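The complex appears here minus one protein chain, its other protein chains still in place.
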Amino acid sequence: MPPGHPNGVRADRNWPLRFDFTTPMASAPATLTVDSPEVHDAHAHDHPPHLQHHFVSSEQQFDAAKMGMWLFLATEILLFSGMFVAYAVFRTLYPATYEACATALNTMQGAFNTLVLLGSSLTVALAINAIQRDDQKGLQRYLLLTLLGAAIFLVVKYFEYTHKFHSGIFPGLAFHPYGEEFGHLATVPYARQFFSLYYVSTGIHAIHIIAGMVVLSWVYLKARKGTFSSSYYTHVELGGLYWHLVDVIWIFLFPLLYLIH
Amino acid sequence: MGETSLWHPPSASTIAPDVDAIFNFVNYVSYVFFLGVLAAMVYFVVKYRRRSATDRPAPVVESKWLEISWIIVPTILVLVVFTWGFKVFVRMNVAPPDAYEIRVRGYQWNWQFTYPEGFTTSKNFTVPVNRPVRLLMDSQDVLHSFYIPAFRIKQDVLPNRYSAVWFEATQVGTYDLFCTEYCGTTHSGMIGKITVVDQDTYNAFVEAGGDVGGGTPEQKGQRLYQQQGCAGCHSLDGSRLVGPSFKGLFGSTQASSTGSHEVDENYIRESILSPGASIANGYPPAMPNNYSTLTADQLDGLIAFIKAQK
Amino acid sequence: MAHPASHSDAAHDDGHHGHYVAPVSLLLKVFAALVFFTVLTVATGRADWIPSALHVPIALTIALIKVVLVAMFFMGLKHDNRVNTVILSLTTIFVIVFLGFTLFDVTQRGDLGNVDQMTAADRAYMMHEDSVRYAQTAAVTAALADSTAAADSAAAPSAASPDSTAAP
Partner (left out) sequence: MAQTLTADPHAPTAHGHAAHPTDGSYNYLNYDKTFMSWAKTVDHKRIGLMYMVTLALVFLVAGLFAIALRTELIATNWTNYAAGEQDAAGTIMNANTYNWVFTMHGAMMTFLFLVPSVPAILGNFVLPLHLGAKDVAFPRLNLASYYFYIAGAVLVIASLFVGQLDTGWTFYMPYSARTNGSVTFLTMAIFIAGFSSIFTGLNFIVTIHKMRAPGLTWNRLPLFVWAMYAVSLVQVLATPVLGITMLLLFTERIFGVGIFDPALGGDPILFQHMFWFYSHPAVYIMILPAFGIISELMGTFSRQRLYGYRAVALSSVAIALLGFLVWGHHMFVSGQSAISSIIFSLITYLIGIPSGIKVFNWVTTMYKGSIWLQTPMIYALMFIFLFTIGGLTGVMVGVLAVDVALHDTYYVVAHFHYVMMGGTVIALIGGMYYWFPKMFGKMYSERWAKIFSLFVFVGFNTTFFTQFLLGAKGMPRRYWDYIPMYEHLHQISTIGSYILAVGLFGVLGTWIWGLMKGRKAPQNPWGAATLEWTHATSPPDPHNFTATPVVTRGPYDYYLADEVFLTRNAPSSGDGAAGDGSDGDVPQGDGSGDGAAATVVARPIVRDFKPH
């Protein structure tokens, strides 16, 4: 068996970009047809402790986990796509409402939060970089920095929400703006709907931030125990991917909600 | 009234024969395909049945032409069907500009028709034969769907948005009208009749303000009880539906949101014209606001009818 | 637990030596670019001289560039198994399909006259319904408003004027 092809499957790992129906078993010579007992006994050597029994190699396990995470991210993107579709439909139907309402959102707070999230994305990437170099302290430091970024984001979000609540801008039927700053929204048709969309989409996003914080805290605790090394850092990688996705969603939410002109 | 056949309800509008023609074409082509598949299956099962447990049939060479032919032929067929359906669909949607326009409002669980002459009927409506009629429809509460099988037309009715459908009836007669979008408890009772009449009869119908039957006030009230859909919520036998039963209602004492009332003529009148004003205890405020267009004559009839339910 | 089969060649169990390690300098450069694009999107978003029709396309283009940067470098797609890129692309395509068809329908409604868009009368009617539903929750609203805006009592709404939302 050629090295790099532990189970003869890797030959077409680029599928579906290179999808070839006509060449069966390009990488598996006919000798594969017999499971020789010698090879069989050779497995008595030590496996890494993290390798689950149904995988052949750490490489296979890592690739599978990563691909699974990407598929999960795909579902997250499609989940948010529903919010974006609702947004697009109503922005098309009631453009004036959207322009009027966006003025109530604080662009600077939004932009600040965007930068915070981008920064935390960077620190997660740096955390992976650190563990790839077996830098345990770096890993822990960058994970903490990421969690800090997430916390700052949520604090800013908290102030944004409460500021609006104080002027009666609630989601749904409770929407009832008043006061000097936002009182004029009471006369904007469908203003409530805009803010409902705002609360629902940023709310779901905030739930994702919290979920990401839970995941990263768990990774951090594992990191403190020294679980990870340059040869095994699957959870850091997966947590990082998830965190980047939260960032990606915000990259779209920010201009769509805050920058309507 | 048109003929019913195995596959079709009566065909009574200008569009119905076109729809049926496509239906029949697809149906017959389907028979051919289905019987072909069935025949091949039966033939193969008999001809190539297993002879022994060690049968080892040689693999069959795949024929590219066979594969391509059964991609091409169905594709052509469905494109023909699509184009045909598309043409009829456009005709179905574009009403002639001179169409006679009737306003339709759906509500739980009845239809209300407002004629251009200003009068209103519920549940049943009447149209002239051989004249395009456009129905401009909306809903007061939830989605409904306006369906007349004999005319092969259907259109969802939405709250806060008008939808429209048109037809030209070709045969005098009475046809069924259904709601086909699920709309709550009495969805299956949200049915009515459309009566197609010749122009003279229609003129008489318009002159009578939509109410062509005479009789005593009580008989009139009984007709209205059916037409206006009162039966959906108010029973005559004392059984509890959405609203209080009419049996023994008149003269009884009714506890309501505004206190206790004796049910007299004025109380009934108020309950019909402004249903929200006083809600009978133990019942939901479900009565629609649709009856303010009833004439004094019609109200008299309804009150007389309710009075008679002892 | 170990794998019993014949293929667990020790050479493949020693981890991720084949993995691409993104240099720190590259990550920092990408971050700088992301910050730049954020500033750019705020600037263009607030600029009056840009025609209003272009605001959304510009904002989305910038967002797309940012996302591509994050995906390629932070998320490592550039050096990853290509199947992950395929997953992301496929997802994007389906989001576009979803958005495209739905938006297309919304802009085309009523094209053959079978449906009319909302009328002014309907809006008024809708606002009326609105206020009815609102009145049912006015008590809740008032309670919430009281608790959150006790200080701002002068401007606080009273439950008696629920119609303030109903006048467009």
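Which chain is which? They are A, B and C, in the order written, and residues in each are numbered from 1.
By definition in this document, a contact is a pair of C-beta atoms (placed from the backbone, for glycine too) under 8 Å apart; a residue touches a chain by one contact, two chains touch by 3 or more.
Remember, predicted model here, so these are calculated numbers, not experimental data.
In the full assembly, the chain not pictured is in contact with A, B, C, by the touch criterion defined above.
Among A:Ser58, A:Gln132, A:Ser196 or A:Ser231, the one in contact with the hidden chain is A:Ser196.
Only one of B:Leu158, B:Leu249, B:Ile272 or B:Ile303 touches the chain withheld from this view, namely B:Leu158.
Along chain C, the points of touch with the absent chain fall at residues 1-7, 83, 90-91, 94, 97-98, 101-102, 104-106, 108-112, 114-115, 126, 129-130, 133, 137.
Looking at chain B, the residues touching the absent chain are 4, 6-9, 15, 18-19, 22-23, 26-27, 30, 33-34, 37-38, 40-41, 44-45, 48-51, 53-62, 66-67, 70-71, 74-75, 78-79, 81-82, 84-90, 92-93, 141-143, 145, 147, 149-150, 152-156, 158-161, 163, 176, 178-189, 191, 226, 231, 235, 239, 241.
As for the chain not pictured, it touches chain A at residues 1, 7-9, 11-12, 15, 19, 21, 24-26, 28, 30, 32-35, 37, 40, 52-54, 60, 63-65, 67-68, 71-72, 74-83, 85-86, 89-90, 93-94, 171-174, 189-190, 192-193, 196-197, 199-200, 204.
The rule we apply is simple: only the chains that are shown with their structure count from here on.
Inter-chain spacing, taken between the CA centroids of chain B and chain C, is 41 Å. In this assembly, the C-alpha centroid of chain A lies 14 Å from the C-alpha centroid of chain C.
For chain B, no residue reaches two or more other chains under the stated contact definition.
Residues of chain A in contact with at least two other chains: none. The part of chain B that touches chain C in the complex is made up of residues 90, 93-95, 136, 138, 155, 158, 160-165. Chain C contributes residues 112-119, 122-123, 125-126 to its touches with chain B in the complex. Within the complex formed with chain C, the chain A residues making contact are 1, 3-4, 6-7, 13-17, 35-36, 39-40, 42-43, 45, 47-48, 51-59, 62-63, 66-67, 70-71, 73-74, 77-78, 81, 84-85, 88-89, 92-93, 107, 111, 114-115, 118-119, 121-122, 124-126, 128-129, 132-133, 162, 165-168, 170, 173-176, 178-180, 183, 186-189, 192, 229-233, 240-241, 244, 247-248, 251-252, 254-256, 258-261.
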